[in-house]
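Let's look at chain A:
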Amino acid sequence: MVPLTWYLLVTAALFCIGLVGALSRRNAIAVLMGIELMLNAINLNLVAFWRYAYAARMDGQVFAVFVITVAAAEAAVGLAIIIAVYRQRRTINVEELDLLKG
Partner candidate 1 sequence: MPSQYAFIGVFLLVALALPIIGLVLAWLIRPKKPNFAKNATYECGMETIGDSWVQFKAQYYLYALIFVVFDVEAVFIFPWAVAYGKLGLYALVEMVLFILILLGGLLYAWRKKALDW
Partner candidate 2 sequence: MYYIQDLFVNIARSWTSWISGFLPLWAVSGVNYLIMAVILVMMPVLATLTLTWMERKVIGRIQNRIGPNRVGPFGIFQAFADAVKMLVKEDVIPTDADRPVFNLAPILIAAGAALLWAVIPFGRGMAAADLNVGVLYIIAIGSMTMIAMLMAGWSSNNKYALIGAFRAVAQLLSYEVPMVLSIATVALVVGSMRMGAVVEAQVVPFVVVLPATFVVYLMAGIAETGRSPFDLLEAESEIVAGYFVEYSGLKFGWFYIAEYGNLFAISAIVTTLFLGGWRGPGVSAVPALGPFYFIAKIVAVVFLMMWIRGTWPRVRIDQMLGLAWKVLVPVSLANLLWVAFVMKLPLPTALQWVLFVVGGLAVLAVALGLLGRAGRRHVASKGMVQT
């Protein structure tokens, strides 16, 4: 079987790639995609720990399902906001969205 640290390495890398995407892209949808990658990394981490330490019970998978649920709700509302912003301002460039600066 693959050692646990391999999985942890992959999830750490995936999380960092997602973070870079979320912080460096200018398009709001691309930022959201970066966040989805980060959530995926966390989920993979959860399941890896479940398999390697607590496989007799299902708690790890239960948590993973809840993470997926929250991710789905987040994506739905986030994209709805992006669409609404696009309709109002005709742009979804996060650098130009500075309404609160006044």
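The criterion applied here is as follows: a residue touches a chain if its C-beta (ideal position, glycine included) is under 8 Å from a C-beta of that chain, and two chains touch if they have at least 3 such contacts; residues count from 1.
How were these picked? Simply put, all candidates are chains of the complex that A comes from, given by their letters.
For clarity, every value in this text was computed on a predicted model and none was experimentally measured.
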{"item": "Options 1 or 2: the chain contacting chain A in this complex", "value": "1"}
{"item": "Sites on chain A touched by candidate 1 in the complex", "value": "65, 68-69, 72-73, 75-76, 79-80, 83, 87"}
